[in-house]
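The structure that follows is given in the form of structure tokens.
With one protein chain held back, the other chains of the complex are shown just where they sit.
When the chains are written out, they are named A and B in that same order, and each has its own residue count from 1.
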Amino acid sequence: MVDTSGSRTNPLAQGQGMTRRQAWGIVVLVVAAVFIWMVFTQWPDWLNAILISKKAFLSAILNGLTLAGLYFLVASGFTLVFGLMRNVNLAHGSLYLLGAYIGYEFAEWTGYWLIGVAAGFLVLAVVGLVMQILVFRRLEGDDLRQTLVTIGISVVAADLMLAYWGGTTYQILTPGWLSGAIKLPVVTAVRSNGTEVFLVYPFYRLIVLLSAIVIGIGLWLLINRTRIGAMIRAGVDDRDMLAASGVNVHFVFAIVFALGAGLAGLAGVVGGSALSVAPGEDVRYLLASLVVVIVGGMGSITGAAIGALIIGLAEQIGLVYFPTYGVVLTFVIMVVTLAIRPQGIMGRSQ
Amino acid sequence: MTDVTLDPAVRRRQSRNWLEKAGIGHILLAFFLLIYPAMASDFFLTQIGGYSLVLGMIALSLMLLAGYGGMVSLAQITVAGAAGYVVAIFGENNSGVYGFGWPWWIYGPLAIMIASLMSAVIGWIAVRTEGIYTIMITLAVATACFYFAQQNYALFNGFPGYNGLRAPDAFGLNWRDPVPFYYLCLANAVVAYVAVLYGARSTFGLTLQAVRDNQRRMRAIGFNVTAHKVFAWWLAGLIAGAAGILLVWFNGRISPGTIAVGPSINILVIAIIGGLRHPIGPFLGAVIVVLMQTFAIDIVGAERFNTLIGLVFLVIVFISPDGILGLWERFKPQEGRDSWRSFKKAPNTDGNQGRNA
Partner (left out) sequence: MNINRRTLLALALATGMSAPAFAVAQAESIKIGLLATFEGAFTVLGEDSERGALTAVDEFGGKVAGNDIEIVKGSSDASPDSAVRAARKLVEQDGVKVLIGPLSGDEGIAVKDYAKTQPDVTFLNGSSAAQDTTLRDPAENFFRFSTDGAQWMAGLGDYAFNEKGYQKVATVAEDYSFPYTQVFGFMAEFCKAGGTVPSKSWVPIGNKDYSSVIAAIPDDVDAIYVALGGADAVNFLSQYNDAGGQAPLIGGSITVDQTVLTAKGRMRDVLIGTPAAGPTADTNDAEAWTEFSAAYKKQDGAFPSPSLFAHAYYINMKAALLALDEVGGDLSDGGKKFREALSNLEFETPTGKVSLDENRNAIADMFLTEVSEADDGTLVNKLIKVTPQVNQTLGIPKDEFLALGAVSRENPSCP
């Protein structure tokens, strides 16, 4: 009668038309092709009129990518913590800020930026461990209470940091070999005498993007290719089953929280070197992490990457092309995502 | 025709007159609040009394949603702010933008209407979420509104906001003078309080609490859960809207800073400290927080009052997630069973474990 065996899953054979995945694939290819054309050719005048200039456009894209890298670093810890422990840690921004301050102190004290970065990671990992043991273990299962406690912690932490480091803005100085601008092999304009003008871009930001990619891949490998990662993924799916199968769930929780907090601290130092360190950054990066993780999906590293890309690009493109309302765009994206697909792009429905 | 099988306590309860129904606590409180102006200075009347009542009302709207509806909203101050902006645009202001100069009895109801409508829309957006996600979506809405108000000069006059919002002169009184303003806030707060208190026992109130407890079951029985939730948001918007009008009359101004993330969290702190069990909780929390904010500077030293408030909040959440009311629940003598003279443990209590009075 009706052949339901293979032809349904092989639409090409049936001539039925495309699957959703194939349609998305074609869209991505087209967009990529257009983008590559835009990058490497010289722009006609009408394009320059709409998009200000090739330099502005490419800079916005690159800035969006590098900002996405920074957001990914901050948000990856957040998404792990929520995915596993169902705990929305609203003190995550405070962890970022504390990491930045600690990194600054160590970098000043020793004179090496890398030591500052390492210090930011390690100290915050310990802080995360302490928070997990003292606070979250006692409040397990009560989402609202955990949220409220972390809000309280963030208020107190912000005020204490203000008391100790004051309201001054600190600049974490990047070492000489990381600063300055480099020329990228992309032509942005041709001068009237025929010489080409190449795109000049801050080197440090590319390093941020690179390190975000490296750490992202590392995290993905950790979650998907190691035993601990398997336990974490199992915990995301079904915490009780994981405990029942004999795994020391508290130990796993502690590792995850320490890792998440350490990543936030690392992001604090890295981000603080590009954009300075001042009170108020904690709220800003908390909101950014929230949006990234909501859009990307709780508990998913890939989701955090995708969310960070969307939000980073939206923010920078908004800043250049819609400076007045661009800043609202990020939150509108979050509201729309929560209203339509609350689990996010890569999240699994509850 | 008394039913002889009824518990004597219940029979006693049924045969009370209105005085007993109101409860001695309410009577005492009402008496104290009415004569408060005779004892308090102008500063205490407006800055502590009036301001606590207004903040308490906004927190009451949160308590209605969170305590009875299970939906914790961080957007209540946004709703109150919407009413405030309507007052600024349609009333009089000193900022040279709009200010149509309509009288208070037109812009007042208009502001409350727009605020409640906005609240219903927010509720409708958030209706499919629950728990943490509701908190986050309302936080996102609140932040988006904040940034929009800050960037938009055409309607909201951006960062500076609107100045010169004065309470009206009506019936021979200037309603921003300490004593009239206090009574105005008191009247509004009492109406809101009584409405929530008795509304909780109405059919709608009980349905809402049932939805909070088990949404799926209610849907299966045939209730329109979405409609009930959105209606609850609309009601909360009425209260927050009225409070918003009083807030701008109190401050004389409104700007995006009034609806930023900080004030939003402040309302949550107030509601939690007071307790979500009973409508008196938000007002209790408001008095505590306002007193701390005003006098902590003198106690703790100029700058660290935020730490003090944060620590108090943390302690309360840790020890008693139901706030001060929850603490009281644990230590009070059981109603109808003990008196202060004999602290015998009641043999069998249902312990008033429900979330309402």
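Following the convention adopted for this analysis, a contact is a pair of C-beta atoms (placed from the backbone, for glycine too) under 8 Å apart; a residue touches a chain by one contact, two chains touch by 3 or more.
Just so it is clear, the model here is predicted, and its values are computed rather than measured.
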### Query
Of the listed residues A:Ile36, A:Ala181, A:Ile217 or A:Val336, which contacts the missing chain in the full complex?
A:Ala181
### Message
Among A:Met38, A:Ile52 or A:Val187, which one touches the chain that has been omitted from the display?
### Response
A:Ile52
### Query
Mind pulling the chain B residues that touch the left-out chain?
23-26, 28-29, 32, 36, 39-44, 46-49, 52, 94, 96, 147, 150-151, 153, 158-161, 163-164, 251-253, 255, 257-258, 280, 283-284, 287-288, 291, 294-295, 302-303, 325, 328-329, 332-333, 335-336, 338-340
### Task
Can you list, in ascending order, the chain A residues touching the missing chain?
52-53, 55-56, 58-60, 63, 67, 162, 166-169, 171, 173, 179-181, 189, 197, 200-205, 274-276, 278-280, 284, 316, 319-320, 323-324, 326-327
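Rule of thumb we're sticking to: only the chains that are shown with their structure count from here on.
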### Query
Where on chain B is chain A touching in the complex?
72, 125-126, 128-129, 131-133, 135-137, 139-141, 143-144, 147-148, 151-152, 261, 265, 268-269, 272, 303-304, 306-307, 309-311, 313-314, 317-318, 321
#### Entry: Residues on chain A engaged by chain B in the complex (per definition of touch)
86, 88, 142-145, 147-149, 151-153, 155-156, 158-160, 162-163, 283, 287, 290-291, 294, 324-325, 327-328, 331-332, 334-335, 338-339, 342
